[in-house]
Every structure is written in structure tokens, then in C-alpha cells.
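Take this structure first; my questions come after.
One protein chain omitted, others in place.
Right after this comes chain A.
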Amino acid sequence: MADIVATNFNLFYGDFQALKDINMTLKERQLTAFIGPSGCGKSTFLRSINRMNDLIENVKITGSLIMGDLNIIETNKLSVLRKRVGMVFQKPNPFSMSIYNNVAYGPRTHGIRQRAVLDELVEKSLRSAALWDELKDNLHKSALSLSGGQQQRLCIARSLAVEPDVLLLDEPTSALDPVSTAKIEELLEEIKTEHTIVMVTHNMQQAARISDRVAFFLSGELIEMGDTYQIFSQPQKEKTSDYITGRFG
């Protein structure tokens, strides 16, 4: 495992510059929260870390983004990168297959075929996502029959099953009720001992509750980054304090 380091990172959608000269370090085994008003580039930066921006046409990138020995921008082994950097999306998106096959999808993609190994990975991942006890007797039910909160935890389990170092989450609880949200926050705090976690959130309380560090973005720039307590109690920049006290955004 290693820190993720961005240096002079710029991203353009065609002529539009969505990220401007980002310099930041995402520390390993910590939960970093990205905050900032809509359209400031949080998702764009998140998607850069596992190269999901490759799907969008006319994206141009300059600068560097490195994780240990892996040059994220330049690698052509996307499958290897994405095995190390998993992603959970805003809307729960389980496949229309059984719960078991959802979780086993990633490991199978990376060539694991033995039933015993898959069984073990599925159980371990579902346990990490606090779903095992609820679902262990129904592993062959369709994943689409689960509740929204369960679906999102299933998506987290699915990502964990490939044993990534990093987990990226883009507003993972914004479509969920408070109880499901609490469960996800709890499980994130548990898994961060073994994973580097980066989460986008619009919920200041959430960021304050579970993150170790906070990065505040505004119009494509990283305005301020620091320990969560420091950002919320004594922000260095006026824009940061304006935002977290709700004066705009």
C-alpha cells in the first residue's frame, strides 16, 4: 500500500479546465473526504484515480498522479490499476445477477475460478460490508431484490472482493436513508485500517464524523486540505470557512 500523490495535476474536458493544478497527497489507510460545491471537480478528480475518465471523450490530462510504483496516468494496465483501486458509485448499481455472483464478479474477472476460494472471498467481503449475517442464507437471490441500503453495501462488498488497496466512493450515501447511511459510515471506519479510502460527500456532518482528512475544492482548485478537526475548527482560508459554515454552496 502507498500514498497517492498528485503533482500539478490538470484535467480538461475539451477546452474546459475542470481541475487546476492540484497538488495533494492521499495518505494510505486514512479516510479522506472531498467536499465542495456542485461542479467543483470532486467526482472528476475521484474518477482520475481509477481512470474512469477514460470513458469520456476529449479528456486531456497534464501533471502527475502516482501511487507507489504505479504511474496512474501513464499505465496501460487498466485492469491492474482497477484491481488496486476500487470504486463505489452514487446510485447503488448491483448487476442483475445473484448476490453471490455480484460479489464473485471481480475475483472471476481476475482469473479466480476455484469454488472454495470464491466462497471464502464472498463471505469475507460480505462480512466487511456488514451484510453476511443478513444475507448468508439467500446468496442465490437476485441482488435487485435487496433494499437500496443493502444494495449499496453489496456494491461495497463487490468492490472489496478484489482486495483493492484503495476504495473510491462518490457520494455513496446520498441516495440512502439515515439508518443505511449510519451502517455504511460504520463499515467504512472499520475497513479503513486496511484500505485507503477517498469519499466525496455533500454532508458536512458526515465528513466531520468519519474522515481523517478533508480536501476542499472550489471551481476546480484545491483550496485547502488538512486534518478533519483542523478544517472544521480552524480553517486557514476564508473560502473554506465560508463553505463549511454554509455561507455558500
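Just so it is clear, contacts are C-beta pairs under 8 Å (C-beta built on N, C-alpha and C of every residue); 3 or more make two chains touch, one makes a residue touch a chain; residues count from 1.
The working rule: contacts and distances are computed from a predicted model.
Asker: UniProt names the one chain left off this complex as which of "Tryptophan synthase alpha chain", "DNA replication and repair protein RecF", "Electron transfer flavoprotein subunit beta" or "Phosphate transport system permease protein PstA"?
Answerer: The chain we cannot see is, by its UniProt record, "Phosphate transport system permease protein PstA".
Asker: For the chain that's not shown, point to the residue among A:158, A:183, A:213 or A:239 touching it.
Answerer: Checking the options A:158, A:183, A:213 or A:239, the one contacting the hidden chain is A:158.
Asker: Touching the hidden chain in the complete assembly: which of A:23, A:93 or A:233 does that?
Answerer: Reading the full complex, the residue touching the unseen chain is A:93.
Asker: Which parts of chain A are in contact with the chain that was left out?
Answerer: 50, 52, 55, 78-80, 82-83, 86-87, 89, 91, 93-98, 101, 105-106, 109-110, 140-142, 144, 155, 158-159, 162
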